[in-house]
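A single protein chain has been removed from this complex, and every other one stays in its place.
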Amino acid sequence: MAVSQQELVEAWRHVLTLCKLGATETVCLLTRPDIHQQNVNAAEHVARQIGAYVLRLEPAIDTRSLHENKVAMQALKSSGLVIDFLGLHLLRRGEQEEVIRSGARILYVVEPPEALVRLLPTEEDKRRVRAAEACIRKSKSMQVTSAAGTELHVQLGEYPILSEWGYSDEPGHWDHWPSAFVATWPNERSAQGTVVLRPGDIIFPFKSYVRDEIRLQVSDGYITQIDGGFDAEVLREYMSEFEDLEAYAVSHLGWGLNPRARWSRLALLDKHQTNGNDGRAFAGNFMFSTGPNTDAGGSRNTLCHLDIPMRKCSVSLDGVPMTIDGKVVAKGQT
Amino acid sequence: MAVSQQELVEAWRHVLTLCKLGATETVCLLTRPDIHQQNVNAAEHVARQIGAYVLRLEPAIDTRSLHENKVAMQALKSSGLVIDFLGLHLLRRGEQEEVIRSGARILYVVEPPEALVRLLPTEEDKRRVRAAEACIRKSKSMQVTSAAGTELHVQLGEYPILSEWGYSDEPGHWDHWPSAFVATWPNERSAQGTVVLRPGDIIFPFKSYVRDEIRLQVSDGYITQIDGGFDAEVLREYMSEFEDLEAYAVSHLGWGLNPRARWSRLALLDKHQTNGNDGRAFAGNFMFSTGPNTDAGGSRNTLCHLDIPMRKCSVSLDGVPMTIDGKVVAKGQT
Amino acid sequence: MAVSQQELVEAWRHVLTLCKLGATETVCLLTRPDIHQQNVNAAEHVARQIGAYVLRLEPAIDTRSLHENKVAMQALKSSGLVIDFLGLHLLRRGEQEEVIRSGARILYVVEPPEALVRLLPTEEDKRRVRAAEACIRKSKSMQVTSAAGTELHVQLGEYPILSEWGYSDEPGHWDHWPSAFVATWPNERSAQGTVVLRPGDIIFPFKSYVRDEIRLQVSDGYITQIDGGFDAEVLREYMSEFEDLEAYAVSHLGWGLNPRARWSRLALLDKHQTNGNDGRAFAGNFMFSTGPNTDAGGSRNTLCHLDIPMRKCSVSLDGVPMTIDGKVVAKGQT
Amino acid sequence: MAVSQQELVEAWRHVLTLCKLGATETVCLLTRPDIHQQNVNAAEHVARQIGAYVLRLEPAIDTRSLHENKVAMQALKSSGLVIDFLGLHLLRRGEQEEVIRSGARILYVVEPPEALVRLLPTEEDKRRVRAAEACIRKSKSMQVTSAAGTELHVQLGEYPILSEWGYSDEPGHWDHWPSAFVATWPNERSAQGTVVLRPGDIIFPFKSYVRDEIRLQVSDGYITQIDGGFDAEVLREYMSEFEDLEAYAVSHLGWGLNPRARWSRLALLDKHQTNGNDGRAFAGNFMFSTGPNTDAGGSRNTLCHLDIPMRKCSVSLDGVPMTIDGKVVAKGQT
Amino acid sequence: MAVSQQELVEAWRHVLTLCKLGATETVCLLTRPDIHQQNVNAAEHVARQIGAYVLRLEPAIDTRSLHENKVAMQALKSSGLVIDFLGLHLLRRGEQEEVIRSGARILYVVEPPEALVRLLPTEEDKRRVRAAEACIRKSKSMQVTSAAGTELHVQLGEYPILSEWGYSDEPGHWDHWPSAFVATWPNERSAQGTVVLRPGDIIFPFKSYVRDEIRLQVSDGYITQIDGGFDAEVLREYMSEFEDLEAYAVSHLGWGLNPRARWSRLALLDKHQTNGNDGRAFAGNFMFSTGPNTDAGGSRNTLCHLDIPMRKCSVSLDGVPMTIDGKVVAKGQT
Partner (left out) sequence: MAVSQQELVEAWRHVLTLCKLGATETVCLLTRPDIHQQNVNAAEHVARQIGAYVLRLEPAIDTRSLHENKVAMQALKSSGLVIDFLGLHLLRRGEQEEVIRSGARILYVVEPPEALVRLLPTEEDKRRVRAAEACIRKSKSMQVTSAAGTELHVQLGEYPILSEWGYSDEPGHWDHWPSAFVATWPNERSAQGTVVLRPGDIIFPFKSYVRDEIRLQVSDGYITQIDGGFDAEVLREYMSEFEDLEAYAVSHLGWGLNPRARWSRLALLDKHQTNGNDGRAFAGNFMFSTGPNTDAGGSRNTLCHLDIPMRKCSVSLDGVPMTIDGKVVAKGQT
């Protein structure tokens, strides 16, 4: 059902307040034509009330990197808070990292109003994500297992940590409303083992549940084999179409920490009705992903990016369990 | 393909005439923002032609029951005919029953224009539904079996009968365009047995076909166990999210009587393109449902409501077959 | 320039707060299809925030009086506050009076957002209008003169006083945002004299300035002669088309009290861009009007209603000047 | 106020029935992008109900004549009834005449829905127009006089008669909803005399009342002098901008016969809200016009076309009065 | 992501240039209300630039054949190029063939802008399709086999060849943007064997991948048996609903030749977001279809039409392999 203007404005007020938007700060609403205008209008409504300087910025998107549109880049970098309504692929050439390095906060918002209102972030979410982040920071390795046969081992430390708690309240922080999720990237070529996707695991951008088991062999940081039935075939074919070996690299690995996000949500929606962050963030998932690492400061720049939230996995850091069989168990993360 | 304004107006003329809308009667169009405006416009077009007093009523929907919006409730109760474009959950706290008790007729319309035009109700539909209703009225028990293993036994008599023939032509009658369907609620705690969902059975609100067999154990009126593969898992998880034991209660049971409704329709549509009444009403289905019974005058008031039309079942009343293997066989119902 | 959603919502918050809209009160938004939806949305936004029960009510308008639509009338009469977005002629058969007698407050809003925001009412406006009202209440007669030749004398006392301060904060009070204006109706057949319209006086519904002098002879409460050039001809022809002698009756007489309303505003706008309340309310005007008096409890029910704000007149009550040469001079009214 | 879909559809049903639209006839809706879509939809609604073959035809309009778009011309000529929503100038190169010669009926509709519903044609209108047409047919000359000084004499007979009664019910007939109007073209170079426009006469396409007297000298069929104040200046300048001597030719002359059309209507509307047919058709006007005569089969093909409905004139044919001082007096025309 | 107006106009310029649209030719845009207006606008934009005579033609669609709308048919037949935005079923009663016989070129366009821009046709596509067409022309039989058990044999020669290369550049040629595909119809009653649909084969109009194997027995040109699990059931039920034996006829058979079309595309989209031509045209598919053959000049005129692109088949003509295991191998076709 449609969210009313008033509910949506109140949700944005909650989030922009958490973002500490200041009365004389500039907030840049980064848009493109085919987005949820109700979201943009509500963001502007609240930002005006707060007294911020508001700016809608809509760069024409073509085959060139946004880096080349220097005026747009400068505007983003000079803003205090950027609300990014674009969608990830448009800033996957390092533009996002450049903006963050300038000190701007970025909040990424692509879900429809209903999901924003339902999954309002809280300070508790940040506490849990920070606790998980601290665990990653002090660890050298991650192990993931599951009854279905997943056995994945990676070394950690080369790359930064991706912490999403649903709002962006610190200079240079990128976040995503709704979320509540932590991840990091394995050291180059360190990922080894097997990942077994079971029915109910979700593959993005397909926005659908896996129905047939898929077995992924991982060697030296790359997926080297994809076995299984029809679902495996679609996955294999989709990845091969990019004609890019880097598509097979293991990318960020992490787990969901949002107790309000719902694994079952996808069963109720058409693809165009969701961007899928219930799936990415539900508490206790193991998020396996592939492809680019430019947003971690790496140079892997492939257009093929998969996010695969898995259920019923056990994730450990240096042997300390974070989740067991798809339930968060680590202290401070529940 | 889009239905033309003229076709839709003619469909509404057919239905409002069946509803016996009078020239000096008040018809209340109960709306919310995100509905098929083409339907509301066509309803108003015809009601004006007939000479009725027309009223669009759009109450703001929030967390409070509509009962509290006394002016809206009074308007609904004073109307001769209410066209309810809202959707069920908004009137699931007994508001609907209160309106009906005042003598108003309600016609519930949420399907898109294409489905309304395709599934125009007829007086023959009413005749069939009335025949089925008479069978239920004189029976003490219902038995449902299927080759797949369904064995469900319930006692009848405590609750009223839900008869939908697609238009509302009697004071205090609630109906649903399109439909043609009969059901009743089992006596409290009387439902016993097993319900086996086979591939092709449909679960609402998922609006999708079951693909893996799901076995439901029913004891003393409640589902006590849900077994099976991925589809069972989604169902189990979805129901558990409501954290409400009443979600597991067996609710209305009945069978479809619409020879024009199509089981296969769902294979052609996205979820947002249908509310699913082809599935709920196709002739010979067994409709198993769970959750609330407030619209039967009960006090079970859970937000989790499933409608599960099943194929190839045999439904008997006190041993008299109504359907056999998914075909309607009872006299007067074909 | 367009008013932003945030500015308009703040204006409505200001006004609904002045209207003392309560958290459990019902506010009825009375609409029709071709109105400023931005106004309706902003009203609902604020009413929801306050916690009121909100109801959009859109009766189909045809040749019948709204009195006959009993459900709509009952809903209006049961509401605490009615925001009337319809436009006057739709409620000119006594419906408005019936609603007020039930104790509902009515706020009439038909101007575009820009005018609402620019002419926000204040408690000072109410003070001035109340002061003027008190003067009328204790007076037996009104005299109006102007250098141009106006000499109008009327007796007072038979009819109530029309006090508009821009918001409706008392049970049974009808008001109009924006306004700030006081008037009353002359005793039946008491109006005598001459009214001389000069260039710059405004005739509604023409929404244009008079350019040629028009002389109106008034005898025993009715206009008996209309002399002048082209403007007089248009006026004469327009009035005659109603084929209704009551069109010529002198209706409410009063003066404007809004220091922020602008006589010159009309020079900047097309007719469709304004309903003209700058003209009706600018401080010091003399408002001459013709036609119906049903909203004063009378039985004069003609469809021809003219509002004619005049400049540079002197209005006295029992000889006490309220305005002199178009300037408000009475104590407490400036 | 907006006309409801139902009212507009009923108006179109009335008119298309008068047009004798047949169940197996083709009706061609000739459109362009910026027209009243509500009109086109209502026309299609009714035409479908009748069972006609309906066709929307939207030729791209550029600097070329529609004659060159042979497929569009062929479609128009093959249709039984053409509803022309385009506006006159687009068919002023003889396309209209070519379509009519093929036997198609044309109904020209450019006014907004409100005017269509208010000025519904009747068979009485046709009777009056036919009576006036008969008078012209048997006459050799027309004389027009007015108290203001108009003295115009023309010879008749070279050109056909333009009879508009508001619907098109005869093969090869062009009509205009709303109208009720008769006219003809003076014999070439026969018009002689003076035309004096008084305040209140209307000049199209200005869509405004004349306020200063304008004196037009007419010699040998052409306006040779335009005297007066500001209004004369605008007229002179506007006509001269076309740089075309044919702009000054006297074109069709006639009188209005619609008792429901209102001279005063223009005082209530912005220009964009009307095409002005109240002004062109009000009973008793004298319609003076200038410019093209291609729709009369002539070869005068200028883009400058003025329609000037005048009040208070007396029109005679061979000395027999049709109107006296702006009132229709001829037998059968009232 | 939305395609910009500029990108879409450039795509249309590319295609209309390939179509050899001439400066004085008539292009007819055949539309209905619920289509991608952005496509129609871009087509008109380019056609106007080229200087063509442009015509939007929107016939009302009802239960009658378009043949009866003679004016519309004549307009289509007289045009040089028809852009058909309608969708196939509307022209499946031979209208299309009649238009083509008149010499008009038809280009069928129903995909959304994104697909048009991504799958821009090339002259290379035509070369490949022409090469495949030549192979069919000289062959007497087609054989299709697959590892999954497909064994289909048909005789060729009675029917014409359907060659689609994505643009229509020859008089009397029908094409489809995007495509690149060749097919023909088997001789009447010549099709014999078994067709085994495997997971990943696509059934239109379901717009979904088969997940359970389906075995089709083909005898004497008709499907005589459909075996398998749930997917077979849906297929069986859907086909039976048409109550038309001709629904089971084998229709056109062919293979895809577009190297840019993607089998996996369907996994990313909702049904309403695509018409499915990635699936119909990806290089190496075997396209099995059922139902009508009126567009081949036959008289089989059923409303049930299935297109079933299959993977991993081997297609031979008189024993000469065109594709092997789903890869195009024939000379000149890669």
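Labels A, B, C, D and E are assigned to the chains in the order they are written; within every chain, residues are numbered from 1.
Note that a residue touches a chain if its C-beta (ideal position, glycine included) is under 8 Å from a C-beta of that chain, and two chains touch if they have at least 3 such contacts.
Quantities reported herein were computed from a predicted structural model and do not represent experimental measurements.
**Student:** Would you mind spotting which of E:H14, E:H45, E:R130 or E:R189 touches the chain that isn't drawn?
**Tutor:** Among E:H14, E:H45, E:R130 or E:R189, only E:H45 touches the chain that is not shown.
**Student:** Among A:L55, A:A131, A:L268 or A:I324, choose the residue that contacts the chain missing from this document, as touch is defined above.
**Tutor:** Missing-chain contact among the listed residues: A:L55.
**Student:** Could you tell me which of D:E68, D:E213, D:D244 or D:D270 touches the chain that is not displayed?
**Tutor:** With D:E68, D:E213, D:D244 or D:D270 as choices, the missing chain is touched by D:D270.
**Student:** On chain D, what residues meet the omitted chain?
**Tutor:** Here the touching residues of chain D are 32-34, 60-61, 87, 90, 205-206, 208, 211, 229-230, 233-234, 237-238, 241, 270-272.
**Student:** List the chain C residues touching the unshown chain?
**Tutor:** 1-2, 4, 199-200, 209, 211, 262-264, 267-270, 273
**Student:** Even though one chain is hidden, which residues of chain A still touch it in the full complex?
**Tutor:** 24, 26, 28, 44, 47-48, 53-60, 62, 64, 68-72, 74-75, 78-79
Keep in mind that, in the parts below, only the chains that are shown with their structure count from here on.
**Student:** Could you tell me which of B-E, B-D or D-E has an interface matching A-E, in the sense that over half of the contact pairs are shared by residue number?
**Tutor:** B-E
**Student:** Could you state the distance in Å from the CA-based centre of chain B to that of chain C?
**Tutor:** 50
**Student:** Just how far, in Å, is the C-alpha centre of chain C from the one of chain A?
**Tutor:** 57
**Student:** Calculate how many whole Å lie between the centre of chain C and the centre of chain D, each centre taken as the average of the chain's C-alpha atoms.
**Tutor:** Centres of chain C and chain D (C-alpha means) sit 40 Å apart.
**Student:** If I count partner chains per residue in chain D, which residues reach a count of at least 2?
**Tutor:** Those would be 4, 44, 48.
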